[in-house]
Every structure is written in C-alpha cells, then in structure tokens.
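Note that one protein chain of the assembly has been removed; the remaining protein chains are unaltered in position.
Moving on, here comes chain A:
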Amino acid sequence: MAADVGDISEMNQKKYDAEEHVKIICLGDSAVGKSKLMERFLLDEYRPQQLSTYALTLYKHTASVGNKTVTVDFWDTAGQERFQSMHPSYYHKAHACIMVFDVQRKITYKNLATWYKELREYRPEIPCCVVANKIDADMKVTQRSFNFGKKQGLPFYFVSAADGTNVVKMFREMIKRAVDYKQNPSDFMDEVMQELENIDLENKEDNSDAEEDGLKAESPEVL
C-alpha cells in the first residue's frame, strides 16, 4: 500500500502547501459520531469520498475566512481507529485536529489521552479541540466540567450532531484556527521543511548547470 499512496490524487498531500488549502483531521473512538458531525456541518454540500483501501473518508468544503476563500479537506477515519492508531499519513501536513468523544461512554473519553499523545508525536503544535458529542442523549452532562481539554489548554465544545447544537460554531472556529496556524506555523518540523525547501530552491538557482546529486530536499511524501 505504501508506495502507491502518492499516485492517487486525493492522497497527494502537496496541495496542502498552497496557501488557501487546509487539512483538518478528526480523531476519536469508533461510533463517537465523527462522521455524523461532519454531515451535520456540511448538510447538502457533503459528498464524501470513500477511500476504503486506506480506511479513510474525505469531505471537501469551501469556507470564507476573513475575505479569503479557503478549501478545507476534512479527514475522517472510516474504521482505521479500530487499530487504536492512525497511519502517519493521516497526520501529515494537518493544520488542525478535532478530537471527539461520546458523553455516554466513558471509555471514549479516557481514550482521548492515547489519541492526543499520538497526535502530538506527529504534529506537536497544531490547533486541536475536544468535542463532547451526543449531549442530546443527556443534557445534564453539560453541567459537568471535563478536565482533559482544560489541562492541555484545548478549547472544549458540548455538541450534538443530532440536534445541531454548537456543531457549526465548532467547525467554523476550527477552520479559522487552521488557517491562522498555516499562516503562522509554529511546528518545528514545518520550519525545518520550509528551510529545506529554501535550500532546494537556492541550490537550483545557484547550480543550475552543476552536477546532479546536490542537496535535494524532497518533501517526504506519504509512506
């Protein structure tokens, strides 16, 4: 599977370098309602692309942020969460992350720690939030404070994909944060990549007729 990934246009992640294109990923256990949230936000607009081979569903969305039009790709897991771990390409070049749990199932809340840890291994700095879904099942949960997000300094949302509470607000804020992050990335790896790309450019300019095999910095494609 690894070698082919780059050949499929949906999986070619170079497009996420373009200024007006962001990638937002969803994390969380099976059946916490990740896809339902997506569908509620996108309504008629949603035309997911199922990439079953990669246990992945992509949703495309066009948003206005300030006076800019931004293309947003939402990445949803489609069962890959079964392995309690996501393929590195899932995290690659992501600009924001939405972590979801089900307020009716404690284990999905407890597992946030595992998801968060894995996220930070790949993307130490991207904006992230914690979403408590299915509050329609028991509105009393909204009187409780869930500390996981707070301790990590992450915004927290009580939402319901069924009745729509705070779904749009959450998505809009996360899109905004993804765009802000992209304009001002603080991830060390992003800076390194930027540096390498600059070197690559300089190299090309300086040694246009020099021999091959100069310092070549390819952006690491999905493996």
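Here is the rule we use: contacts are C-beta pairs under 8 Å (C-beta built on N, C-alpha and C of every residue); 3 or more make two chains touch, one makes a residue touch a chain; residues count from 1.
By our rule, contacts and distances are computed from a predicted model.
*Asks:* According to its UniProt entry, is the unseen chain "Cytochrome B pre-mRNA-processing protein 6", "Protein kinase domain-containing protein", "Centrosomal protein of 19 kDa" or "Cyclin-Q"?
*Replies:* "Centrosomal protein of 19 kDa"
*Asks:* One chain is left out of this view; which of A:Lys60, A:His87 or A:Arg105 touches it in the full complex?
*Replies:* Of all options in A:Lys60, A:His87 or A:Arg105, contact with the hidden chain holds for A:Arg105.
*Asks:* Per the definition of touch given earlier, which of A:Met11, A:Leu51, A:Val65 or A:Ala162 contacts the omitted chain?
*Replies:* From the options A:Met11, A:Leu51, A:Val65 or A:Ala162, the contact with the absent chain belongs to A:Ala162.
*Asks:* Since one chain has been left out of the picture, which residues of chain A touch it in the full complex?
*Replies:* Interface with the chain not displayed, on the chain A side: 29-31, 33, 36, 43-44, 79, 81-82, 84, 104-107, 109-113, 116-117, 134, 136-137, 142-148, 151-152, 158, 160-169.
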